[in-house]
Every structure is written in structure tokens, then in C-alpha cells.
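Note that one protein chain is taken out, while the other chains of the complex remain in position.
Chains: A and B, in written order; residue numbering restarts at 1 for each.
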Amino acid sequence: MNQTVVSYLAQYEFFDFLVNLFGKNQSLLSFLIYLIFALLIVGMCATIGGLGTYAERKISADIQARIGPNRVGPYGLLQFLADGVKMIVKEDVMPFSADKMLFYLAPILCLVGVFATLAVLPFAGGFIMTDLNVGIFYLVAISSLVGVGVFLGGYASNSKWSMLGGMRGASQIISYEIPVTISILAITLLAGGMGFGTIVGSQGGLPHQWFLLHNPFAFIAFFVYFVGALAETNRAPFDLPEAESELVSGYHTEYTGMRFGFFALAEYIEVFVVCGVAAALFLGGYNIPGLKLDLLPLQAVQFTVFMTKTLALYYVVIWVRWTFPRLRVDQLMSICWKYLTPISIFNLVGCAIWMVAFNGKSIADIIFGGH
Amino acid sequence: MFLQFLFIASAFLTLACTIAVLVTKNLMHSCVFLLGTLIGVAGLYATLGADFVAVTQIMVYMGGVVILMLFAVMLTGGKDFVSRAQTLLGLPATMGNKWTYGLGLLVGVVFLLTNVKLLSNIITTLPTAEINNDFPSTVSRLGHLLVKDHVLAFEISSVLLLGALVGAAIIARPRKHN
Partner (left out) sequence: MMSLASYLIISLVLFVVGLVVMIARKNIVAILLGIELILNAAALNFVAYSRYVTNNLDGHIFSLFIIVVAAAEAAVGLAIVIRFFQIKETIHIDEATQLRN
């Protein structure tokens, strides 16, 4: 049975008070709890996406020995709010010969595809909207809506830059989905389940209990996943769909105002989501080091642990962007099809053999004679 | 309650988008409406307790088939060749005249009656009482079925996919000499 945030809260006494308060309308109570959590998570992630733009500018400034935004608020921290207000009040321009329906639909598809993944992202043991038993599969599937959004955005603008950017984006996203999914499959094999609760629960808090250091194949799978995820989110060095020097700004060239804001927000939140998935799959997720308890007060600690790992990876993503030069299209495709996909299939087979040969023990268990 | 709502929403999405696929003249829009239909069908799978099938549907169609179709429409111009001449109900003339429609209707009615006669046994004796709404996870049971009872079909489908991959690459590769 799927564990949800409602069934998690129902373990505690104060929930009985709420149950009595609502009487017969139990489904209304569930709905309200889901609504509150959904608003909380979406609001939090939108803020993280906004702060992501700030972090991007600040870190790039740091790397290039500049100061970066420093006028709005303390240390320029409110810069993203100023940008948001600017985007909302800007004029909403649409190209004359654009395909109206698809032009309106594309940014919304991107945003929906990203926000729908937040439903299964494990922020903490109980702070997860619903622990679907097909959790990670659902996440990979629903995030492919972003590819459709990118493609339609490129097509509907009726501009050559957008068209090329959309085609590059869609082909890149569907190509890199293969190594990413196969790497995830290897981890699913180790965990014995696709739900995030199962996957995170079968790891421990300390580094030698993580799937990253479970066996050599999982170690390689992490890097395959990370490179593929960078490409799937159109981040540098794989940001060909929006390559400034060739395509102006790719599939969202013709978008202005808040529609452009939707694309940008979707991109930054997607980076957060793939970092969160990497943290949950490979880096032990929300497990507190050396402590295997699941109490309500500890949720905050678990949340902090998860966010620390995720934001560290987020920093690495931004760091990579300002360090490496952009690839060419043919290099991009040959990396995916000639290197990452065979490596990921090799990893999957290797993980399967490891599970059989060593009875599912990790390297640390074998060396130190664990359970 | 929630399941009912999900069913109504999915059914509405499926039916509305299906009709839209039929009546839209722009092929690009048709493909986007097809996407809506496929998502609606995934929702219907979810109401039937088929979680793995629903997610597979989203994964394969949204991530692959629809994007491929959009690519094909864009690369080939997306011109729709529906003829201007129209007959009954605004359907295009290429589909036939009143005689063919009449014949089709007759065949359809006969076919429907036969099917109802055949299926009436099953439909009237449904074990409706046993249907409960807490869905157990189907993933592990599906896995066991795939590698035990249906292992031959599983292997054949893997060969089919390999053949499709190689075949598509060979067919679509650019040829310089012509």
C-alpha cells in the first residue's frame, strides 16, 4: 500500500482530534492536508527556483572574480523577487504568425511536468506527498512532459532560432533519458523497489551505507546519472537548445514576460529535482547519520540533511556550468549513444551480477564483515 | 469519492481530446490532443488499479511516441490532405457515400447485437461484490508474471525492440547516392 503524508500523520495522537473535528467528512480532511502540503511544497520549490537564479549569478560572479547582484536586499538576496516583478509587469508579446494554442500551452506543459515530480520527491520520512510504489518510475515518466513543452515552444514560435532550439532540446531530452533511466534501474535493482521510501530506507546515514559506495558499478552509475541529468535539464555544458552564441536563446527566444519566466522557473526547479533524486538514490537521502529513527520532531533534521545534500549538488551543477565549455551537437549525441548508454547497460548487468555473487552485500559489509 | 473524481476527469479528458483529434485540421494540434488522450487513458489505468501500466503508458507515449510524431509532422510539413468535398455529417467524401454509410451502419448493428449476445453472460454475472478499492502494488506480481508465465513473449518483445531500433536507424539514414 502506498504511504502518504496523511497516513503518516495518522500515526500520531493529535490526528485523532482532527478526525473527530471533521466527523464524517474524512475525505475532506485528507484533501485539505494534501492541499496544504502541495501548496507548501510548491511554494518552497518556487522559492528555491527563484533563489537558484540568484545563486547562479552570485556563484558565477565569484568564479569570474566579480561581485554579482548586491543592490536589492541584503547581499542582493531579493534580486529574484525584483526579477519576478519585472517579468510580471512586462508586456506579453506574441509573434504575429505564431501558433496561438501551442504558444500558450508550451510553458504550462514545462511547468506542469516539473511540478508534478515534486509529489514523490522524498524531503523527509513523512514529508513526502505520496510514497508511490512506482515512485522513481513515475518521476522519470512525468518529467518527460518537459521535452514536449520545449519542442512545442520551439515549434509554435515560428522562428528559426526557436525551431532549431526546440528540435535540439527534444532530441537531447529523449536521448539522454535512456542512460539516466538505466542508471536508475541499477539502483532500483539494489534497493529492491521503485518507491522512494524503499530506496532511501535501504540505505543508511553514513557514507559507507550509501548506494554510491555500495559497489563499483553503482559508483559509475552515479556519474552517468549526473551527466545525463545535466543534459536532460539543458544545463551547461549541454545547453545547446539555448546556446546564446548560436541560437539567441533557443526555444524561448520569442517568449517574453511571465511565459519566459515559466520556462526559466521550470528549468531551475528541474535542476533542484534531479539533484534531489541524485541525493535520494545515491547519497542516502534523508537518513540522519548514525540514527535510524522516524519520529515527528526528527522530520526537521531529516529535511535539513536532505536539503544539504541536494543543495551541495546544486552548487556542483552551477560550478560545472561556469567551468566547462559547451559541446557541439554531434559530440553531444556521440557522448550519449556511444559512451553513456553502453556504460549504463554495463552498470546494470554489473549490479545484477554483484547482487547474485555477493548476496546483496555492499563493499563495506564485505570488508568489515557487516550484516 | 476521490477515485470517482479521477475517473470522471480522466474519462472527460480522454473523450474530449479524442474527438478533438478527429475534428482538428491542423496535424500538429492533433498530435497534442493525442497526448491529452494518452494521459487520460493513463488516468483510467490508474482508476483500474494498474499503476505500473499507467506509468509505462506515460513514459512510452509522452517521452517517446508523441515527440517522434511531432518530429515527423514538423519534418514533413504537416499538411493535411482532407478533401474539400464532404458528404453526410461533414465527414470527408473519401470515406464513402450514403450507400457505404448505410451498409456500415447495418454491419455495425449486427456486430453490436452479436457482441451483446455473447458478452451478456459475462456482464450480467460480474462478481461486483468482490471489487474493492484498495489497490495492492502490482509491480512485484507483474515482475513475477513477466519472468515466469510470459517469459517467451518478454524475450520476443526484446528482440522486436532491437529489430525496431536497428530497422528505424537503417531506414531513416541519409543516402548520398540518390
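Here is the rule we use: a contact is a pair of C-beta atoms (placed from the backbone, for glycine too) under 8 Å apart; a residue touches a chain by one contact, two chains touch by 3 or more.
Here the structure is a predicted model, which is why all the values come from computation and not from measurement.
> Using the contact definition given at the top, list the shown chains touched by the missing chain.
Hidden chain, whole complex, touched shown chains: B.
> What residue numbers in chain B mark contact with the hidden partner chain?
The missing chain touches chain B at positions 3-4, 7-8, 11, 14-15, 18-19, 21-22, 27, 30-31, 34, 37-38, 41, 44-45, 47-50, 52-53, 56-57, 60-61, 64-65, 68-69, 71-73, 75-83, 91-92, 94-95, 122-123, 126-128, 130-131, 138, 141-142, 145-146, 149-150, 153, 157, 160-161, 163-165, 167-169, 171-172, 174, 178.
What we mean here is this: only the chains that are shown with their structure count from here on.
> Considering the complex alone, what residue numbers of chain A touch chain B?
1-2, 27, 30-31, 99, 101-102, 105, 132-134, 137-138, 140-142, 144-145, 147-148, 151-152, 155, 163, 167, 170-171, 174, 177, 193-194
> In their shared complex, at which residues does chain B touch chain A?
These residues of chain B touch chain A: 1-2, 26, 28-29, 32, 35, 51-52, 55-56, 58-59, 62-64, 66-67, 70-71, 74, 134, 136-137, 139.
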